[in-house]
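Every protein chain of the complex appears in place save one, which is left out.
So, chain A:
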Amino acid sequence: MAFEGLADRLQNTIQKIKGKGKVTEQDVKEMTREVRLALLEADVNFKVVKDFIKRVKERAVGEEVMESLTPGQQVIKIVKEELSSLMGGDESKIAVSDRPPTVIMMVGLQGAGKTTTTGKLANLLRKKYNRKPLLVAADIYRPAAIDQLETLGKQLNMPVYSAGTDISPVEIVNQAMAKAKEEHLDYVLIDTAGRLHIDGDLMDELIQIKNNVSPDEIFLVVDAMTGQDAVNVAESFNDQLDVSGVILTKLDGDTRGGAALSIKAVTDKPIKFAGMGEKLDQLEVFHPERMASRILGMGDVLSLIEKAQENVDEKRAKELEEKMRSASFTFDDFLEQMGQVRKMGPLDELLDMIPGSNKMKGLKNVEIDEKQISHVEAVIQSMTAKERQDPSIINANRKKRIAKGSGRSVSEVNRLLKQFEEMKKMMKQMTNMQQGGKKGKKGKKGKGFNFPFM
């Protein structure tokens, strides 16, 4: 599917940018382009996406990134933070009126799932809050909508107020209120007919009901599969009725659910619950964090980032870089570097993770052979502590011993030693060049240089 391609590409860009020691504007541009596509594929409204990307860009080229030692990760973090803040926090409370009954009105487009959700909500109110709800059948338009609610009432063994289809919904609701008071039912859930937000007459009907009974909650019920139009629908319903919250339905499907983000963005009303199936107990508290990951299709990516943030100790990384600069970098440090990277998983990030390595042009686009890395590790591990600290003491005999211990050839040991020396030299040069100012940019740093595992 189209989306998998996008998710992959997004993941690749993230991988690429993640370990970078320096993030260019081009990097940010590339990254935000993929994020943009992923969001659009997920049905987030294009205007919402536009604002979002703008904010990410602004922050990504700002100081917090530039001054960080791991700017790549910083950028990812920004994406995640912005996405989560756009999604809002957990808010699953339902109003309780101090003068019962508490009135809840369900509104939304046709086919969004209002009636089923009314049943689910009633079930939740009874089960979790020990309430006694009355269901009100105020959809007089759709054929058998009343039958549907009555059937649900039977399944739940709960009272349903209905008065046929020859009476106005406004009147039905008034009568239902009287009945609820009379029978000491503490919640009134009004199932209204689905309608288009641009249908003036039917919207007026809702406004009239609202004015009559002053609901404590007006829930806008929205299908999670809704596309770009979600903003128009949500904005319009909210403008006309000032809804108090949103319920997202059919989230048990395989939609990315970007509509959630759009709705939150244009209404700033909390998404409180999510429908997760057709059964009456399948209404769940909505989790904005999870939704953010789902929308970007990067549940895995995000956890990878989190792992990277956990495992790479910024302070330690700084120390190592310091060592490299001062050329006191030893094989022990080198081993530790590789170990740190390995903890994170994919080895092709190794290069990027070594502080400063991405600053060397010649090192771009090189293939890293995993086996080679194990070999290098084996060779280093076969060295004594002294040898690791000071490779200059490694004579022919020692080389033979190391080769035997690691199961590699002497020439391989030789090559590693030579490359390590070159690497240190390189580091020193580079540091000098950097300290020498812009000149370094044109220097031949990194040219012809190879890391021991390439």
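Everything below uses one rule, namely that a residue touches a chain if its C-beta (ideal position, glycine included) is under 8 Å from a C-beta of that chain, and two chains touch if they have at least 3 such contacts; residues count from 1.
Convention: contacts and distances are computed from a predicted model.
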Protein name, per the UniProt record, of whichever chain is missing from view ("Phosphonate ABC transporter ATP-binding protein", "Acyl-CoA dehydrogenase", "Autoinducer 2 import system permease protein LsrC" or "Signal recognition particle receptor FtsY"): "Signal recognition particle receptor FtsY"
Absent-chain contact - pick from A:62, A:111, A:200 or A:407: A:111
Hidden partner chain, touching residue among A:15, A:32, A:102 or A:226: A:226
Chain not shown: contacting residue from A:32, A:123, A:238 or A:255: A:255
Missing-partner contacts on chain A, residue numbers: 1-3, 5-6, 37, 40-43, 45-46, 109-113, 115-116, 141-152, 155, 196-198, 223, 225-230, 232-233, 250, 252-256, 258-259, 278
